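Left out: one protein chain. Kept in place: all the others.
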Amino acid sequence: MLKADSRDPAAWPRLLLTVLAIAVLWPGIHLSELNLGVLLPDSQNEMGRFVAQFWPPAHDPAFLQILLTATLQTLAIATAGMALALLLAVPASLIASRALSLSAASRGGVPSRLGRLLRWPVRGLLIFLRSVPEIVWALLFVRAVGLGPAAGVLAIAITYSGMLGKVYAEIFESTDQRPAHALMQAGSGRLAAFAYGTLPNVAAELLSYSVYRWECAIRASVVMGFVGAGGLGQQIDLSIRMFAGGEVASMLLMFLLLVLMADQFSRLLRWRLA
Amino acid sequence: MNRLLNLLLIAAIGVAVVASFSYLGLNLGELGSAASLKQMGAYVQRFLSPDLSADYLKAILHGSLETLAMSALGTLLAAVFGIVLALPAAGRFGWPLQSASRLLLNGLRAIPELVWAALMVLAAGLGPNAGTLALALHTTGVLGRLFAEALENTPPQPAEAIRLQGGNPLLAFCYGTLPNLAPQLLAYMLYRWENNIRMASVLGFVGAGGLGQMLYVSLSLFQEAQASTVILAMLVLVFVVDWLSAWSRQRWVKA
Partner (left out) sequence: MTLRLTQGSLRHANGVDALRSVDLHIAAGEQVAIIGPSGAGKSSLLNLLATALRPSSGDIEVLGERAWHLSARQRQRLRARIGLVHQAPPLPPRQRVVTAVLAGKLGQWSLGKSLLNLLHPLDVAGARAALARLDLGDKLFAHCQQLSGGQLQRVGIARVLYQAPQVLLADEPVSAMDPVMAGHTLSVLSRHAREHNVTLVASLHAVDLALAHFPRIIGLRDGQVLFDSPSGQVSHEMLDALYANEKLQSPTAAVAPLTVQIPRC
């Protein structure tokens, strides 16, 4: 009795888990060709020489002009992309959300079978639009409409309409439905019931989320530049290819500054309007 | 006064939107014109018959495993480095180290994964190693900060008790703090892994291996059939990892 009782019941599972982890990790390391040594900047590898060029960051006037233009372009891509995304997301969210369901008003919040069926394709579309990473869309659009900011704007518009649409729909559903239901039961149309009953409650949250997404759009614009969608990202890509460490350093600093300013501005907006 | 300011702000936003469109010189009319839409339509149509031949599927499988390995290893490495940096960032070793480690973590976090990947391709050459390192570096910043916050909010009594009976600080951490912290750390790791699998698919665009590199190559060669297979594989991978992560969270991260 003592011998059996002294055996740790967790011993077997832990051993098994360890064996499993090694069995998975070993080929994993092999597949990913992991080599941490390249991170150490010694004079022999590319990294060392490249990093050494980072100081001082480039600051000649001609380059600064390019930098400013690229930054403005990134801001513009993000803003224009968000505007288009909203154009698509608002109607989509209104259609997809159960908050506007007429049948739900008289069934305690659960739409009829037909109601759910009709909403399903729109929800599916929104999920599909946001599942494909925006950079894949950017790559596709660069092939379709050529290099430059247009591809970036369209990519953001499509992905973010999916994101915004889905989140808006969920926000509409998460608030108290009874005011809107009461209005619908009194004979008002869906949109009016929504505008008077649900919208006042959720406006602040909608705004807050939208501004947060605008910040993300700025970061996304920079990333998409790497596949040719214009802005700061495209310039960084060019400089990396040309091994111009100083330029890369300046642009990274500019990017960090941009992100910081966007963060502050979004806080201000959210505070003022929400 | 308040209303006026808010109205002004909204007007300013409207102006900014219009200015953006004009600055970029985007001609939406031209983009939305019949000819342009037809061109895009034809382009999309070429995607609608994916290449599902056995040979190509084998290549896709290899690419998927490579992407999976990149994301998993990158997240794992990030967890290790993250906890190492989280200890000073939570103030355990004094104020100057706290500021330095927080600065480092913020820097790692602010630079997007793709930019890291481009830099890593320079250092490590093309291939999945660059992708793994890029994910590891960026995610270290994210996880390090989350871990530091969790560390700051954990009760100190168990660790203090171990110190009081003669244990050294490392043991006090392992026996007193870690058991409480481990489920939270695991939850953060799984959440980042879900995100990293999406990123890993994409890092190949700058040469960091995996499905992304396959997509980039096939799009550059105008092989839309192959490209659409890769996109399908990406979606499947994301779905699988999301499911695995949710299951793991349910199993090991009981509240």
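Letters A and B mark the chains in the order given here, with residues in each chain numbered from 1 onward.
What we mean here is this: a residue touches a chain if its C-beta (ideal position, glycine included) is under 8 Å from a C-beta of that chain, and two chains touch if they have at least 3 such contacts.
Not measured: the values here are computed from a predicted model.
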Residue of B:Leu4, B:Ala35, B:Leu48 or B:Leu164 in touch with the missing chain, whole complex considered: B:Leu164
Which of B:Val18, B:Leu103, B:Cys174 or B:Leu221 contacts the chain that the document leaves out: B:Cys174
Residues in subunit B touching the chain absent from view: 157-158, 160-168, 170-171, 174-177, 179-180, 182-183
Subunit A residues that touch the omitted chain in the full complex: 2, 5-11, 14
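The rule is simple: only the chains that are shown with their structure count from here on.
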Distance from the mean Cα position of subunit B to that of subunit A, given in whole angstrom: 11
Contacting residues of subunit A [partner subunit B, same complex]: 24-25, 27-29, 31-36, 38-39, 45-47, 50, 72-73, 75-77, 79-80, 83, 131-133, 135-136, 139-140, 143-145, 149-150, 153-154, 219, 222-223, 226-227, 230, 233, 236-237, 240, 243, 248, 252, 255-256, 259, 269, 272-273
Residues of subunit B that touch subunit A when the two form their complex: 5-6, 9-10, 16-17, 19-21, 23-24, 26, 31, 36, 39-40, 43, 65-66, 68-70, 72-73, 77, 107, 110-112, 114-115, 118-120, 122-124, 127-129, 131-133, 198-199, 201-202, 205-206, 209, 215-216, 219, 231, 234-235, 238
